[in-house]
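Removed from the display is one protein chain of the complex; every other protein chain stays in position.
Here the chain labels run A and B in written order, and each chain numbers its own residues starting at 1.
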Amino acid sequence: MSGPEVSSRERILGRVRRALADVPGDGAPPAGPAYEQEVERGYLRRHGDLDAAGTVELLAENLADYRALVHRCSEAELPSLIGRLLAARGARTVVVPPGLDPDWLSGTGAERVEDTATDSPERLDAVDSVVTACAVAIAETGTIVLDGGPDQGRRRITLVPDHHVCVVRVPEQVVSSVPEALERLDPVRPSTWISGPSATSDIELDRVEGVHGPRTLEVVLVSA
Amino acid sequence: MRVALFLTCVNDTLYPDTGRAVVKLLNRLGVDVDFPMAQTCCGQAHYNTGYRHEAEPLARQFSDVFGEYDAIVTPSGSCGAMVRELYPRMGERARAEGRGDSLARTLAPVVTKTYELTEFLVDVVGVTDVGAYYPRTVTYHPTCHGLRGLGLGDRPRRLLRAVKGLELVELPGAEECCGFGGTFALKNSDVSAAMGTDKVRNAESTGADVLCAADNSCLMHIGGTMSRLKVGMRPVHIAEILASTEEEPAV
């Protein structure tokens, strides 16, 4: 860092310390259990107490409520379902993350496009669809979370193509709530939380689906 | 129980009928109420306009005048909220400014003993049917400081529903501020007037004869707007409705 920036750093930190002169206590804040006690998390870890099947139902309901297209199938049916979804969409090309189970795409005639680190965004823009797995799904909010795992790929592949098929293994990948989801995620990995297809409320504060992200989000709930 | 009426400066000067109605109503319910003549103003207008230091002597005076009573009843949600919510805050601020505990200690006794009228009726006297008669269609506007400051909740509506002959109709957008806001009505008169007009139009849409509220300051603004817009509705304080009986109807 250059000279002046060091001084701004010190200046801001000095201002903060002077601003807090009225606050009793010294330096290091309470951490760990003492911190937890201070912020007093009186809220719920999850709302309601649905069983695993009920939680999956709720996920399906909330996904659909925000206009994701929800499908359910067994593991054996998955390749043919994905094939049908891509065909119905008229997808000729589909981008796949490097670690995706190859079986999943055994039922499609669409051309597989491997994502490589040197790809330009333009190349992705020409791809019709993307198929990924996910890291976790949240029932209460109808959210799927991708964390860049090998079966999910780089963030851009689920962003640029206009059609995203996301496979959720139920019930094991489904949690009830936001607190439960954060517990499962590793902060080091970049994550994307997706709740329905891209949308905007910018025109008269009314929600309209379909802006820059994939305008069609299909979520496949696959049970073992 | 020694009960004092804190009428408020606005009611004393402009709305004595509301004061008389409170006295009549409480007497009818067997509550002997006193009006300490030394009372003037709680200091709200000063405080809310930024003159906290001018409000302090008024708050001390309030405490001197009312401190020895067991309960202080006021027919004003906003003046009630001033005492209950803002007196403790004034004490805290004085303490934070290094002026010690004196103000907080002086004000503490009146804070917990102050009740807005409908609160006093429902929570202390324990009645919702006060034996009133008022053969009119009425819509109720919950004033902001009563609603959000004191948390009066449905007490006023419960009292109104029990009034014989009264038909209560819901006011669209009831919980929206009427636009009075003390000196706001003068400092931002255009916005204030626009809010008042919308409130009146909503009230008019109910077809009610009377718009009722538990605060005459708001009613002064709403009523003044009604009269200017030539809307044929009457603004009436809830005390006057509750004081009205078949023998002595206030209609």
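FYI, contacts are C-beta pairs under 8 Å (C-beta built on N, C-alpha and C of every residue); 3 or more make two chains touch, one makes a residue touch a chain.
Please note the rule applied: contacts and distances are computed from a predicted model.
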*Can you pick, from "Iron-sulfur cluster-binding protein", "histidine kinase", "4Fe-4S dicluster domain-containing protein" or "Xylose transport system permease protein XylH", the UniProt protein name of the chain not displayed?*
"Iron-sulfur cluster-binding protein"
*Sort through B:25, B:45 or B:104 and give me the one touching the missing partner chain.*
B:45
*Pick out which of B:2, B:99 or B:164 touches the chain that's been left out of the picture.*
B:2
*Touching the left-out chain: which of B:94, B:107, B:144 or B:239?*
B:144
*Going by the touch rule given at the top, which residues of chain A touch the chain that is not shown?*
1, 5, 8-9, 11-20, 22-23, 25, 27-29, 35, 38-44, 47, 62, 66, 117, 120-122, 125, 138, 140-143, 148, 154-156, 159-160, 178-179, 182-183, 187-214
*asked:* By the contact criterion defined above, which parts of chain B meet the unshown chain? Give residue numbers in ascending order.
replied: 2, 4, 7, 9, 11-17, 19-20, 34-41, 43, 45-55, 57-58, 61, 65, 68, 89, 93, 96, 144-145, 148-149, 175-177, 179-197, 220-221, 223-225, 227-228
